[in-house]
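Part of the complex only, each chain left as placed.
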Amino acid sequence: MNGSALLAALLFAPLAAYAQGWNVPPESQRCPSKWGAGDERGSGNHMKNPQNVLRAARLIKSGEIIELGHVLGPGMPFFGPRILNIQPKRTFMNTGRNTRGSNEEMVTSEIGQVGTQFDGFAHQTHGDLMYNCFKVSEVGTRNGFTKLGVHNAPAFFTRGVMIDVAALKGVEMLGDTYEITVADLEQALARQGNMRLQPGDAVIIHTGWGKLYGKDNPRYVKSTPGVGVAAAEWLVKQDPALVGADNWPVEVSPNPDKDLSLPGHQIFLVVNGVHLLENMKLDELAAKRVYEFAFSMQPLKIFGASGSTVAPVAIR
Amino acid sequence: MNGSALLAALLFAPLAAYAQGWNVPPESQRCPSKWGAGDERGSGNHMKNPQNVLRAARLIKSGEIIELGHVLGPGMPFFGPRILNIQPKRTFMNTGRNTRGSNEEMVTSEIGQVGTQFDGFAHQTHGDLMYNCFKVSEVGTRNGFTKLGVHNAPAFFTRGVMIDVAALKGVEMLGDTYEITVADLEQALARQGNMRLQPGDAVIIHTGWGKLYGKDNPRYVKSTPGVGVAAAEWLVKQDPALVGADNWPVEVSPNPDKDLSLPGHQIFLVVNGVHLLENMKLDELAAKRVYEFAFSMQPLKIFGASGSTVAPVAIR
Amino acid sequence: MNGSALLAALLFAPLAAYAQGWNVPPESQRCPSKWGAGDERGSGNHMKNPQNVLRAARLIKSGEIIELGHVLGPGMPFFGPRILNIQPKRTFMNTGRNTRGSNEEMVTSEIGQVGTQFDGFAHQTHGDLMYNCFKVSEVGTRNGFTKLGVHNAPAFFTRGVMIDVAALKGVEMLGDTYEITVADLEQALARQGNMRLQPGDAVIIHTGWGKLYGKDNPRYVKSTPGVGVAAAEWLVKQDPALVGADNWPVEVSPNPDKDLSLPGHQIFLVVNGVHLLENMKLDELAAKRVYEFAFSMQPLKIFGASGSTVAPVAIR
């Protein structure tokens, strides 16, 4: 038994003493996932269904494209020590009478976990286990994850539904630690013309918190309104292609249960294999009251990475 | 006059002694661009026209999505010293009874100029001048370009047309330095059902060269078949939203005129403000003979950068 | 018990079933180290003894400085995916009539584990344990090690002794997998005028393998002559300030015992707290037959790092 296998064996030991309140379901209840043993795509599998694509296409009526991603650069918020270092190289002047110069830049960043970003399934764990019970100790290497890498994620082109909870509450921005409930989501959908979610939707939640992005970054990252455990589990039941929001973790933070650290991340990514989309720019969508649209996004196919910075759009 | 202004003044001096054959047109003929003085979007302006979006949406009939981007990772070709270093961080175990671990990775790369990639207008120059006669010496900084950064580029959702020159010639792959001519493009379009290009199209050229990508990288980057000067100028006249190909520079390299270094890059990017899309993955599109489709691509909005690595798709 | 403590507890479990041949001594035999519980300096403690400094100073008689470090740059060998990316920034022209330009470069590298390099004690482990039984699971963070970081290492100025095993054997370079024995070291010292090692010496072994550095990098890193287990343990008994060589791991590789991976690294760094100095440039020293000298080296004080790239010198 080599060191690696040993480590895996040890980490595979049962995590004991579940406290009351929400807990990560035991492996037997969550693995294999509903998409099958060995599946690495989770909710991304919805994009294999051409009906989802066709439904989105039918929503395009005016030809307007609304950008849902923030610019990556000066003024953006960062979590902890994350960085975005963009360094243009010296202009290279090629030989030839056409005096052609070339510019390019070196980027050093946690691309995939900065800016408007899409979470893959290697991003989060419960102990040593990730989505579909892939083990970090077995698939994590110094160069990337041999399973669950974000290069497995599909291009998304599906019906997008924005649920405007801020508008429901009649505020520009939900409170700093407001927990969005199931009732909030249901009432907001009802208010938006009795909308119904469908399997394969990109479900986008407007909290208004994005107004702080680039304006008051310390407050933006300190806490956030977002979905709680119950709303997260309700959303999972709707069988979406992904869940996004205009805040940094989609879910509320800190969690009202002080002994839980971002449980929504485990509910979506680890337990159910539902992708997340964070730090969305939803101001224009909200201002125009666009609740239904074709949602289009193409994560970068970074081999073995935990996520991808993205530039999604709504098309209507 | 400070040093920066001095440098600019000196570089602005006329470049003398044009040789015979193609030469970069003088500034007076290319600036301001047809999109107006100060314009930073060039062919990206086509995406402001909702008719282009609607035309693309109407092409979606089966709901199939075909990926046009390569995976970023092991085996990919690089030009010169470019790198893609992906380094997962140590798993961070958060406090809380839910034993939540977090993974993320630091990426160090010329993101924007590696893999399937979209060229912005800060990428190329003629002497000190870029598209619309913006000057490198004035807008280039250590952290990015204050003008022409790729964050100005729109999300693309427009009609895509693949011109299969390899199929026209009855080969899997054009020759190592084959110059695609205007006649080639016209005949290939005729062969594909008398197709016509329209303003705002994403024009994609299939050379077959992409078969070498990741298979024989040294040969892939050493030379390439592609459009010559005449075909590039013909393509510009079609007024596309962008021009792409399954090779590394879209154009032929080396150029048959040995004293020209990638003149197509200047024709498209510097002189006419037409975006390029390189290193496309076109094997599936070609095999399925999909010549017309909705083309969708969202460049990352990297502030002040010369380009963006992308993951475009064809939807039909 | 949070996840981190859990991991530590699990990893702390006894590693069972020691095979015959060399094995890592049990914790009880190696912790605390001879330098005391909690010590982070190991053999670096020798530099607290001013007699070592004075002895070195007395060896300086001609005023000649001989460099023992390779240039960091083009042509250097790397292990696995390590890199050295040096990227000068665009010249920044300051304001002011003195037209002062500034250059600097971004370096991306495993600085500390490339080129001529000094190994700190966070570099190597036995399971979860490092020198003095500090645990990776407790002191390793995403930003560095909270214990045993190379910033704890002293500046070295002590007697240097080169043991020329290649010369003893009458060869330019020892064989590709030659294991240096205790007898080799003793005979080489005898041949060099009956030299004796003293506690606190910087002991440098000349294998000749460095002739391949930058000349035949694939062969250089594939294997190497160097000290075996017995010679490593003998060297430790001499109580040196560090042990260095003109090869990449000081020790022989692969080890003759095929089930051991660089056991010398554990003998020196983990079990006994003796620093290593690798990839030395010893050609000049060997050609001039300089066996005794003042050894001077100042590791960079990189907080929490596993090692430091260095530029040591011999002064005589």
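By letter and in written order, the chains are A, B and C; residue numbering begins at 1 in each of them.
Criterion: contacts are C-beta pairs under 8 Å (C-beta built on N, C-alpha and C of every residue); 3 or more make two chains touch, one makes a residue touch a chain.
What you see is a predicted model, and the numbers here were worked out from it, not measured in a lab.
Sequence-identical chains in the complete complex of this entry number 4, based on the file rather than the 3 shown.
Note that only the chains that are shown with their structure count from here on.
Of all residue numbers seen at the chain B-chain C contact, over half occur in both copies; the interface is built from largely matching residues. The centroid of the Cα atoms in chain A and the matching centroid in chain B are 28 Å apart.
Once the centre of each chain is set as its mean CA position, chain A and chain C turn out to be 44 Å apart.
One inter-chain figure worth recording: chain B and chain C are separated by 47 Å, centre to centre, where each centre is the mean of the chain's CA atoms. Multi-chain contact residues of chain B (touching two or more other chains): 94-96, 99-101, 108, 140-142.
Note for the complex: chain C touches chain A at residues 3, 6-7, 10-11, 13, 15, 81, 85, 87-91, 106, 108, 127, 142-143. Here chain B touches chain C in the complex through residues 2-4, 6-7, 81, 83, 85, 89-90, 92-96, 99-101, 108, 140-142, going by the rule given at the top. The residues of chain B lying in touch with chain A in their complex are 15, 18-19, 22-24, 47, 49-54, 57, 60-65, 67, 69-74, 82, 86-88, 91, 94-113, 115, 122-128, 136, 140-145, 151, 154-155, 157, 259-263, 265-266, 294, 296-307, 309-313, 315.
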